[in-house]
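Here is the structure we will look at, set down as structure tokens.
Every protein chain but one is kept in place in this view of the complex.
So, chain A:
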Amino acid sequence: QLGYKPELTREPPLEGVTTASTFVLDQPRCVFTDYGNADIWLVVALDQAASTFNNSEGPGTAATAFQSFPDPVRAYMTLNATLGSYPCPKRDGDITVLRVGSETSCAQDTTRPTCNGPLPHPGPYRVKFLALQGSEPVAETAWSVPITLRQAKSPDSIPTTGSGHSAGMIAITTILSILFAILLAGLVAMLVFWGSGSCSGSSAFSKPEAVSVRRYNTHHVYDQPAARL
């Protein structure tokens, strides 16, 4: 048994490291270097079934078929690869991940028992890598820590009660209401006092009428020149 423990990818940070039906593991690079001829399988088991898993269960049999997971099959084998798929050392800048649950086309296809199909419920699950030479298990990693997938809530649970009224809205409403009330009061006062004497004195403003002054020609004006002579 090798000391390596499979784990969820932490570097680079992935938004989809766990979704509702998939999760992403680091590839087992530089782990199975002594087993160049072996097939490396991923075993995905229910958390409680991890300790009872029998390494001699062959892949692709009814006992490890994905399509029968999780009931009655409690652990399935998938993602077959050879050491060539996991070159060592890892090149810098490469993203070396395994996405468990990415194959949707074969999820119902019983002729493909090693399908890497989407996981049916949030888990928890535990995984380990198993190297088989022929059908003999020659090496295995430790079981991972339990992996729990994301669970989606109903959108009805989103709280949409109003965020309350902001101070600005309350200020606008109160001030405008007061101003409007004053204007209405002034308008009513104006209409009530229409025609009757005004409040501020009747002669405060006079209409700028054009006052026409008629010149009166009286006798006196005509008499003046006569008087001087």
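Operating definition for what follows: contacts are C-beta pairs under 8 Å (C-beta built on N, C-alpha and C of every residue); 3 or more make two chains touch, one makes a residue touch a chain; residues count from 1.
To be clear about the criterion, contacts and distances are computed from a predicted model.
Hidden chain, UniProt protein name from the list "Tetraspanin", "GPAT4 acyltransferase", "Phospholipid-transporting ATPase" or "SEC24 homolog A, COPII coat complex component": "Tetraspanin".
The residue from A:G58, A:P87 or A:G186 that touches the chain not shown here is A:G186.
Seen across the whole complex, the unshown chain contacts chain A at 12-17, 19-22, 24, 95, 97, 99, 101-104, 117-118, 150, 152-160, 162-166, 168-169, 172-173, 175-177, 179-180, 182-184, 186-187, 190, 193-195, 198-208.
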